[in-house]
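Okay, here's the structure, questions in a sec.
Only one protein chain is missing from this complex, and each of the others stays in its spot.
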Amino acid sequence: MDIIYIIDILGTFAFALSGALVASKKEFDLFGVIILAFVTAVGGGMLRDILINAHPINWIGDLNYIKTIAIAVVFTFLFKSKIEPLRKTFFLFDTIGISVFTLLGLQKGLSYDLPSVVAIIMGMVSAVFGGVIRDVLTREVPLIFKKEIYASACLAGGLVYLVLKNFEVNENFSFIFSASVIILIRTLSVIYKLELPKIKDDLFKN
Amino acid sequence: MDIIYIIDILGTFAFALSGALVASKKEFDLFGVIILAFVTAVGGGMLRDILINAHPINWIGDLNYIKTIAIAVVFTFLFKSKIEPLRKTFFLFDTIGISVFTLLGLQKGLSYDLPSVVAIIMGMVSAVFGGVIRDVLTREVPLIFKKEIYASACLAGGLVYLVLKNFEVNENFSFIFSASVIILIRTLSVIYKLELPKIKDDLFKN
Partner (left out) sequence: MDIIYIIDILGTFAFALSGALVASKKEFDLFGVIILAFVTAVGGGMLRDILINAHPINWIGDLNYIKTIAIAVVFTFLFKSKIEPLRKTFFLFDTIGISVFTLLGLQKGLSYDLPSVVAIIMGMVSAVFGGVIRDVLTREVPLIFKKEIYASACLAGGLVYLVLKNFEVNENFSFIFSASVIILIRTLSVIYKLELPKIKDDLFKN
């Protein structure tokens, strides 16, 4: 699990950075930047832990999250103008991050003996709701509701993981394979600008 | 309690439908529609359960809620254009739904030995906050704060229930009578466009 923990922290860093950048674009002050980095990075896991009554919740039980967020905020203050050109690098971190967040959330759900469907939802909440809280606090309609196929990637990866688990495939292999599914779907969807269908008209409208 | 459970599920369906319709009007994608249907339908009870530490929370403890929401989302995708003309039917479901949500929330509060005033608040939270969360996520000022007498109806019904309970009136009768009070107030307030007073000027302003 060591590598997964490192990826978890790297993903947290990428999420915190994205929150800090949004905040600085909106001319928030230092405190606003910290809060936004914070909720973006750990908001999803925090909501998951509150919903399933897992105390101490993520960032209270492991102070490395707070430290990671602090570093990301300092980093943003020092190097903001240099971060933009690194966008692709951070997209990579971010994408690997959500894949790990999804699967760790799902595993946590299963370890609390939740039904599979609830565990999958917990994986998605972990990966997605940090961004939703960020968007609500900055008064944006949550991006996730409109564009990216982000959530579907998490869902697909979670389902793959459950199927593999069901067939008692090796744990590490299942984790890496499912994470790859998430990373692949998200990357392809961004490259090819895939979107989910919208309900403009219903199927039977004539 | 069987009939009350069925009404609870029908109310959940009506709430999920209203969330899905709002999402589809805002051109959310499938994931956005699901989330909005979800929080509208079970957000109030979820908040109640978190506040009073009732775990597993509503939709984690009973998977029928998730199933109901899933059906409502599929229903919206298939029949969106046919739902509009059925508006009155859904208003009925919705109104019966809030009456049951209020009283079930109140009963749950009492079963956790909360003071009456807190139990009444829990009834109102159950009935009202799904809609509040929906409005926050879609960047609307919560409707409930401005127009409908919705919340007052829940309050009145909750008070009636407590009074009847205090006089040890038959449980089933109390439930049905209090639910009728909520349904009646809400229906009349919509028909006659009643509104609560606003604080434009204070009473003593000259």
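Labels for the chains are A and B, by order of writing; each one numbers its residues from 1.
Heads up, the rule we're going with is that a contact is a pair of C-beta atoms (placed from the backbone, for glycine too) under 8 Å apart; a residue touches a chain by one contact, two chains touch by 3 or more.
Keep in mind the model is a prediction, meaning the values are calculated, not measured.
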Exercise for the section: Taking the whole complex into account, name the chains on display that the unshown chain touches. Expected result: A, B
Handout entry: Residue, one of A:Ala14, A:Ile96, A:Ile121 or A:Leu137, that touches the chain absent here
Key = A:Leu137
Exercise for the section: Among A:Ile66, A:Val117 or A:Leu184, choose the residue that contacts the chain missing from this document, as touch is defined above. Expected result: A:Ile66
Exercise for the section: Just the residue numbers, please: which parts of subunit B touch the chain that's not shown? Expected result: 50-53, 114-115, 117-118, 132, 136, 139-142, 144-147, 151-152, 195-205
Completion exercise
Residues on subunit A facing the left-out chain by the touch rule are 20, 23-24, 26-33, 35-36, 46, 50, 53, 55-57, 60, 63, 66, 76-82, 136-139
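Here is the rule we use: only the chains that are shown with their structure count from here on.
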Handout entry: For subunit A paired with subunit B, centre-to-centre distance based on mean C-alpha positions, whole Å
Key = 30
